[in-house]
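The next block holds one structure in the form of structure tokens; read it before the comments.
Here the complex is missing one protein chain, while the rest keep their positions.
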Amino acid sequence: MPETIGLHSFILSHFLLTGAVVFALGLVGFLSRRNLIVMFLCTEMMFQGVAISLVAFSRYHANDTGQTFVIFVLTIAAAEAALALGLVVLLFRRKRTLDALAWSQLHG
Amino acid sequence: MDDRAIDIARLIPWLPALSAVVCGVCCTSRKLRVLAAPVCIAAIAAAFVLTLKAYPHVFDDHGHGVFHVSWLFTWIRVGGFTADMSYYLDPLTMVMLIVVTGVGTLVAIYAAGYMAGDRGYARFFAAVSLFIFAMTTLVMADNLVLLYLGWEGVGLCSYLLIGFYYDKPSAVAAAKKAFIVNRIGDLGFALGIFLTYHQFATVQFSELFQILATQPSEASTPVQIIPFLLMLGAFGKSAQLPLYVWLPDAMEGPTPVSALIHAATMVTAGVYMIARLFPLFELSPYALPTVAIVGTATALFAATIAMCQYDIKRIYAYSTISQLGYMFLGLGVASTTAAVFHLLTHAFFKALLFLTAGSVMHSLAGQLDLRHMSGMRRKMPVTCWLMFFGCLALAGFPFTAGFYSKDMILADTLQKGLTGHSTLYTVLAVAGLFVAFLTAFYTFRLWFRVFMGPTKYEMGQEHGHGADHHPDGVSSDIKVEHHHEPHEVNWLMNAPLLVLAAGALLAGYLAHHWIGDMIQGSSARPLRQAIGAHGAAHHATLFGMDLHLAMMYISSVIAVVGIATAAYFHWLNRGAADRVAAKWAGLVRVLANKYYVDELNDSVIVRPLRFIGYLCFVFDRLIIDGLVMTVGFVPRMFGLALRPAQRGALQGYGIGMATGTAVVVLLVLMVYF
Amino acid sequence: MNPMLDKLSTLWPEMTLLAGACVCMLAGLSGSAVVRRSPRWIAAVSLLLAGLCVATSSVAEPRHTGAALVGVAGLAVYVKMAIVAVGLLLLLIASQVPDRLRQTQDAEAATGRGGVFDPAGVMRGEFFAFFLLSLCGAMLCAGAEDLVWLFLALELTSLPTYVMVATSRDRAGAQESAVKYFFLGAMAAAVFLYGFALIYGATGSTQYDQIAAFVHAQSASGQALPPLFIVGLVLAVVGVSFKIAAVPMHFYAADVYQGAAGPVTAFLAFVPKTAGFVSLIGLLGPACQANAEQLQPVIWLLWIMAVLSMTVGNTLGLLQHNVKRVLAYSSIAHSGYMLVGLIAAVAAATTPGAVTAGEHLGNGVAALLFYLVAYGLATLGAFAVLGCVTTDQGDEAQTYDDIAGLGQRHPLLGVIMLISVLSLVGLPPMVGFLGKIYLFGSAIQHGYIWLVIIAVLNSAISAVYYLRIIGACYFAKPNDQTQVAVSPAVQLGALVAAVGAVMLGVAGGRLVDAARDAAAPPDAAVVETAPLPDGDAESWSPQWADTSVKW
Partner (left out) sequence: MHYALYMASAIGAVAVYMMMPRRGYTPSRIGGLLGAMTLGGLWLYLAKALPATLGIADEAFVYYYIFSGIAIASSVRVITHTKPVYAALWFVMVVLASAGMFLLLGAEFMAMAMVIIYGGAILVTYLFVIMLASQDAGEASGEKGDYERLPYEPVAAVAVGFLLLATLLVASFNPAPANPAARGESDERIIATVLTDRPAKRLAEHTGAGVEGAPGLPTALADRASLYNTERIGLDLFRGHPLGLELAGVILLVSLAGAVVIARLRVDPQPDGGDGDAAGRLAADAV
């Protein structure tokens, strides 16, 4: 039986499950939704899944690094979102559509 | 003994390198272009002089060969791994240097006349200088990695020079083919170097030989693999079965290049490499027999194909392959002396043959087809007789250069067969004799066709090399007037040929003791295998004679018979062709080509051989060529299979990436649970 | 004193670049035409200053000896120096990129006609600022000692590149490649972030030295590494391999390289790749406290990635007619070659007693570090030459036909292309040859014979398509449909890269030594400083022959 510091390992696994499901659903959404904005939203959701895992681990090990890490993840998510939305607006001005498949001229 | 001259020898590769840079600069300006040839010739000639100055220093006071390692600068030194820019000078190196710089100088002089007026005049000499740099580096290298540098360097120059006439698609294709086929061989060579380092922890010859001398005779399996990998490289570079396909096509390059690179020097790099690393090849009991068998098979195969060719340069190309096969046979029977001797003599007479073929081509505006020329001796008498001497040497006519060296190989093979009671080597020797007959035949078939008989010719399509390569109508400063009439070439071109002809006639007689001393004093001296010809007692006799003497008689007879056969069918009785043609006019019309009928008069003896030659030729073009090209085909298929993954959809890529990630994680977990 | 502030004192080069970036952004918006054109000079100066900072910085003692594959300090110095050096060349060849935008031209033209300068029109300042910031991120990756830091550094490396790609050309292709690069990059970031989270979850710390201590304790007690840790490591490695464009994260490479402007593509081929490899070295370092058996899954992972990257890159390259895509596929293949070095490094670190083999050829990290520079120089030259040729449509040269006869039309560019391509092929005496010897030698040293056979086979395959580039330059009729316009800066940058590729190949000893010192395990740092015996190489050591042959 593992020594319990902050959280029982089986409970940790429950939170990890939620995190993993949110991450995986984000991945599925990224791969299947064709709207560029929704696609990026889905990457945010993947980050969200990571954040849940990180906070759970933070409690598990009874240190604060995980939560601090989440702050940085939030920051990066915000930064990426700002850039991505700017890019999406540019792309939209160019082709008047948000369809990701509209951008497949380069291939081979 | 003062080491000054040996130190100066370090400059041998760098003079041509300097010349390459100067010629490269000459490329940029039309005014400077004429300077390229003198610079190049001077550099190579200077390298030759340096070689001669360094020559005495590879012998000790008693005349035994010794080696010097001449260090120039640190190239690669990573931990214990050392591969410096330093040179290994021993008698074998000297032999090779004499060939490379000597023949190189003569060919460069010839090319100064031959290439005159060509748009790529300076480019040509830049590439030739670079080639000499790479080739001298190759033969002087004191470690495998530097040797590999030279090896790849000559390959690159060969590529650049085969594709010299880049507006001919066939030339470009030939260049590409040469490079790719050589890469297959180089692959084996590179792996061999890696494995050598892995096994012996050094790539330096002097250390390697020291280790090998103390190696137990039972080598481990990885060690035994090394010679086979190296062999692959040698087969690629020296155009042996099945990697020879590039050499006939390589004749698309300018003729001096064919003479220098694809006959005299570069293609012998494989022979040199095996000779240099001979102790390594002795480690495996199977390596040398393999070399011998492949060499003989190549010699036979290429000689039969040469019988049915009409293009002069192609005949010589197949003949080169065939003669290289002889050299490999010599190596394979542990007679490195004979192999290197043949390399030396072959360099003289094959360079001579190619250059005279170049003169014919030059004079007939690019015409190379045997069927379109006859009786040229009246038009170009000097070329005629020069080529005659070359042909004699190639055919192995008594007391010419080729006679001595070929005999040495065949006698050593036969001796190995007779003393060892080995059927294999006896068969190889007999096959070698048969190839000698074929060689004499096809060589003189060519010569009689071109120079004897009634004088008639058709000019080629090219109105002089120079003019042909000015598609945009730009004329160059140097321009040689081309009469539309065959003419003897000028003495700038013929003078070097005289030297070569002298070599082709006399080198065998003059050098056959000298070469033995040279090789026995170098690393190519066989250590483990029974020494063939020199130093050891001759056990075998034939017809109660010393084997070598017997072999001389036999091969003299064979050569003479071969020449006579060729003379009958292609000179004396050639009129038969016309008679047959007249009688079978209908058939001729059907064949739509009178020249095939020319060959109808070949007797029952020669025809089957020629037929086999055709078969081999078809086999060559369809099977072997196809096989070699298949090697490039497989990755293509692989790529085609992968290509649908690059369809351009963002999310398609996402799915690919996610799949890869998921599969990888799954695999890792499966290791766990 | 806070240890983090100690760390701060090693970050002068990064701070210099950051300051330079800020100045660039401001200067780019100036109303004065002279100032407005100055960002490229400012960038050059700050790069030079950063180089000076690196050169004069005292190599701090690594905080955690024995923790990582390599001493972090030495590695960081080498990588920063390499980034400064190659960065300067990249700056030279990229100096014209923002000026070529029609937007910039129009804004300048409007000003020239007496109008008021519209600062919103040009993006020179931002372009060079992003250039510097991305380099700064790559440098920070080299010094990372913490997963949080590494994550931020990787993002700092990549975010500016997304903008650079999007704004590199007027074409829709640039924006397409930007969206592909950005979105897939964000997905990959999520993947490696998840990996970092799991590593943290398994070990309880994000700091390399504590992770190493955990792994060491685990290894010492003979327990298997927790699956969470292994899965986390695998996800992190795979996610980061997006930056190096290795299989399975390679899909974007060809499209992105094709769409971006040539100089920016060269940037993408060097800077994120360097950051990615340095990150991988850092990530795998703590894991290498385990023994080879425990780490076997990771070694296999790297093996598969290496082999697939080489094969996929080279075989796809065979089918291309677009030179930029060819070079992109070759970039994938080269990542595969470099992974060979990484495998050797992991094998060396996890096999007891093999660490001393770093004295010989066995130092995979050193080989990798050396090859990064070799590859950077070669690929930079090739992309720079491509960027100099424009088609009649005003587009960059893309296909083999576009560069046909370049050797005749512009001999210098032709020679640069020749040297670059030959270096990529790995033909002696170019630096690529030396790099390959070094890489494959390190793998041979640890018995990965088959891996090396596959790698050598692959480099033979690659010769075919590289040859086609040479063939197009030298053996094809000059194409009249294209124009060749070379600015002196591009010419200088490409020429220096080409000369460097030859010089380093002929006499690369200093760089090899530098790479070896950078990759010296921290424990052996004292031993390593002893000068090498000159001339006399190691005698034949029988234990080498005993090295078992591994895949």
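Each chain gets a letter, A, B and C, in the order it is written, and its residues are counted from 1.
The criterion applied here is as follows: a residue touches a chain if its C-beta (ideal position, glycine included) is under 8 Å from a C-beta of that chain, and two chains touch if they have at least 3 such contacts.
In this text, all values refer to a predicted model and were calculated from it rather than measured experimentally.
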Touched by the hidden chain, restricted to displayed chains: A, B, C
Sole contact to the chain not displayed, among C:30, C:103 or C:487: C:103
Subunit C residues touching the omitted chain (full complex): 2, 4-5, 7-8, 11, 18, 25, 102-103, 120-121, 123, 126, 129-130, 133, 136, 140, 146, 148-149, 152-153, 155-156, 159-160, 162-163, 166-167, 170-173, 194, 198, 201-205, 210, 213-214, 226-229, 231, 393-395
Hidden partner chain, residues of subunit B it touches: 649, 651-652, 655, 658-659, 661-663, 665-666, 669, 673
Residues of subunit A (touch criterion as defined above) contacting the omitted chain: 2-18, 20-29, 31-35, 37-38, 41-42, 44-45, 48, 51-52, 55-56, 58-65, 67-68, 70-72, 74-83, 85-90, 92-101, 105
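Keep this in mind: only the chains that are shown with their structure count from here on.
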Result of counting contacting C-beta pairs for A-B and B-C, higher pair: B-C
Averaged-CA centre spacing for the pair subunit C and subunit A, given as whole angstrom: 27
Between subunit B and subunit C, centroid-to-centroid distance (C-alpha), Å: 42
Between subunit B and subunit A, distance of the C-alpha-averaged centres to the nearest whole Å: 64
Junction residues of subunit C - those touching two or more other chains: 179-180, 183, 187, 254-255, 319
Set of subunit A residues in contact with two or more other chains: 27, 30, 39, 100, 103-108
Complex interface listing, subunit B residues touching subunit C: 24, 27-28, 71, 73-83, 85, 145, 148-149, 152-153, 156, 159-160, 163, 166-167, 171-172, 175-176, 179-180, 183-184, 186-187, 190-191, 194-195, 197-202, 204, 207, 211, 220, 222, 471, 632, 635-636, 638-640, 642-643, 645-646, 648, 650, 652-654, 656-661, 663-665, 667-669, 671-673
Residues of subunit C defined as touching subunit B within the complex: 179-180, 183-184, 187-188, 191, 224, 227, 230-231, 234-235, 238-239, 242, 247-249, 251-252, 254-255, 296-298, 300-301, 304, 311-312, 314-319, 358-363, 366, 411, 415, 422, 427-429, 433-434, 437-438, 440-441, 444-445, 449, 452-453, 456-457, 460-461, 463-464, 467, 471, 474-477, 506-509, 512, 516, 532, 535, 537-541, 544-545, 547, 549
Subunit B to subunit A touching residues, read off their complex: 643, 646-651, 654-655, 658
